[in-house]
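Beneath this line is the structure, given in structure tokens, with notes to follow.
All protein chains but one are shown in place.
What follows is chain A.
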Amino acid sequence: MILRSIALSNFRKFREPLRIEGFTDGLNIVIEPNETGKSTILEALRAAFFVRYSAKTELVRSYVPLGDDVAPRVAIAFDVKGQGWTLEKQFLKSAFVRLEGGGGRRESDAAEETLQQLLGFERGNSRGTDEETRGPLGMLWVEQMGALEVKGPNRIVRDSIRGVLEAEVGAVTGGRRFDAIRAGVETAYSALRTPATGKSRGDLLAAEARASAAAAARQAAETGFRDYEHALAELDGVKARLRLLERDLVDPETVETRKALEADQKVAESAVLRATAAEAQFGRAEEVARTASSRIERLAAAETRAVAASALLQEKSVAEAAARAASDGAGDEEKRLRACLDDARSMREARETALGQARERARAHAVAAAARRAVDARRALADLEARERLLVEEAAGAIPERDLGDLAKLERAAIEARARFEAGAVRVEVAVGDGVPLRIDGVESDVAWLDILAATKIELGDAGSVTIRPPRGAGRSIEADLATASEALAAALRSLGLDSHSAGVARNERAAAAARELTALRSQMAAACPGDATIALAPGADALRAFVAELGAGMADALPPADDLDALEAGLGEARLAEADAAGRHDDSRIALSKAETVLARTQAELGSALREDVAAREDLRNVLEGGDRGALEGALAEARRERAQKLEALEDAREGSRAFDVDAIRRRIENLDRAARRAGEERLELTARIASLESTIAREGTTGPAGVLAEAREEEDAAIAAVDKLRREADVLEMLRSVLLDAANEASRTFMGPVTRRAGHYVERLLPGSGLSFDEALGLSGVARAGMEEACADLSRGTQEQLAILTRLAFADLLLEDGAPVSLILDDPLVYSDDTRLETMTDILKDASSRMQVILLTCRSKAFRHVDANRMMLK
């Protein structure tokens, strides 16, 4: 189908007539700004073809320009299969339709019908909104934004395409038959399980509920039955116990036993009483016998004691006398020996005194001798000391060699000065009378002469004065030299105490000899003072001198004593030995005395106690005898013993009698019997109550038939499980069938859609390389497989969705074209969301398609499509 021209008037915003012509066979691009009515053109086309001229629907009324009361009118010229057609349609007022072409002219319904046959659509609803009826043009005239929605083609297109496909690949889906069967299976399945989740529902759910209820009921029935059984078993047991118990309660044997025991108890108790009495009597008899026996024993003891005490007294008296004698003897002996000791001691002291005196005398003599020797020595020493002083003095006169040398030099200098003076000086000799004062140069002098070398005034008393003036010249220095040398010599001699140098030499020789002698003398003096221990005199001259000086002059000459010291000492030794001997003996005697005195004291004490014991024993015996004499006592004892033997016999008899019965054991047995009977009574009550309770429980529960209920519950459970299994199996069967059918449908759809997919693939490959399209049963694009990943359409970008929507339309258009259907592609403002590359690819594809069918693009974006080689038309 080729659209040739379109004219409209009184249509929406086109009040004034608008005519667009010059559409070519291929690609036409109608460019116009927004709001100029580009979409209205597509609307007018739809109105002209798809809306009945007679319709007065809201849609039709919307064609009337706002506020006008005019008749919207559309006139279209188009070719179909090479034949030219014109269509004129006016709405509302004087509505008409006129179709001319194919060698005829049709109006009203005939025109509409011819149009439908010609272009392959059906009469739609009066509102003109039924897409399903519009056929290929309905699909291919895509309004603004209409392509953004990827939807399946309308029914007519679907059927046409199915026809084409079935012609191409055969009827693969099975059509209605398949759908019906599948729906049947689906219905049956969804009656049992939720299709989406596979959860049980309907009959299956009910059956499962029944099964679990049955299981619960069976458990409850089991519990009930078990409880009932327990009650029965317990009842059985309780009854058996009660039977036993009652038998025991009336057991005649028990009664007999108890009677016999009571009798035994009485007998036993009296036997015990008898035995107790006998025992008491025996005890008393034994006590009497024991008393009698003890009295005799006491008598015997008293007698023995008295005898023993008397004997002891005797013995002790003798011992005391002996001890006394011994003690006296020892005392005498001690006294004697003490006298001996005193004698020995006096003797020893006398001898000691004598020896001491003799020794004193000897010592005094020795001291005196020593003192004399010391005095003698002192005397000898005094000579030596005198000599020593002398020698020391001489030795001290030694002049040092150097001084002597110096003196010699000075002497020679004085001699030489004199010589020179004597040669030059005036000697004046003076002789002055007594009492006349001589003054030389004003100074008193007593010289007899004087050498004058300078003017010298000599005054003699008041007599005037003489001034002597020697020659002038050297005279004065000579005099001075002489005076100096003489002065120096004189000074040196004075200091040394010498008259001359030779005297000094002689003095030195004497001093050296004295020093040598002094050394020898001092050795001699030391030897002369050896010291004397006798008189505590230390060696040395000083000690001797001091000793002698202290001694003074009181020295008596004594004769040496005539004592024999050795004899005296021997005598003293003997006296000492005698004393020691006497002292030892005396000590012995003292010890013996002490011992004897101790023995004496002890024997005296023993004697005292023996005396007292003797008195006490006598007293005791007297006391004992007061209770009867021995004969009487022995008689009483014999009697008591006889009595005791009798009582013992009686006791043995009684014991024998009581031993036959154990009272405690009998009592315990009786108590046990009583207790058992009491307990049995209590137990009988309990058991009876329990039996009543159980019996009423059993009677109550039994009537409900617990075993029957359980049997029924078990079978109900089995049946319920069987029913569930059956339904589950049915559901499983349906599930498998369902999935097999779904797989088959998908597979069939893939096969069936092969031609479409191929054609679309041709375009898609250019747009999305490596992608494949998949279609659903309604031929709608369901998804794109890219790199093995299936993407649902809805997940794709809007641009891609729009592009794919156009491409699938193109693919369907190609199929329809091959089927000979009139095809025309009009896109209103398409590819708004496409990027430049995609836009270019799409326009290439559209350009390509325009070689097979007329393509009209309505757009406001002239720039976007500037690159496209097409018939461009501007809307004014």
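Criterion: a residue touches a chain if its C-beta (ideal position, glycine included) is under 8 Å from a C-beta of that chain, and two chains touch if they have at least 3 such contacts; residues count from 1.
Here is the rule we use: contacts and distances are computed from a predicted model.
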| item | value |
| --- | --- |
| Chain left out of the displayed complex - its UniProt protein name, from "Methyltransferase", "Aldehyde oxidoreductase iron-sulfur-binding subunit PaoA", "Putrescine transport system permease protein PotH" or "DNA repair exonuclease" | "DNA repair exonuclease" |
| Candidate in contact with the missing chain, chosen from A:Ala520, A:Met736, A:Ala785 or A:Met874 | A:Met736 |
| Residue, one of A:Asp79, A:Glu712 or A:Asp844, that touches the chain absent here | A:Glu712 |
| Contacting the left-out chain in the complete assembly, out of A:Lys239, A:Arg290 or A:Arg602 | A:Lys239 |
| Residue touching the undisplayed chain, where the options are A:Ala512, A:Ala580, A:Ala722 or A:Met874 | A:Ala722 |
| Contact set of chain A toward the excluded chain (per top definition) | 170-175, 177-178, 180-181, 184-185, 225, 228, 231-232, 235-236, 239, 694-695, 698-699, 702-719, 722, 729-730, 732-734, 736-737, 740-741, 743-745, 747-748 |
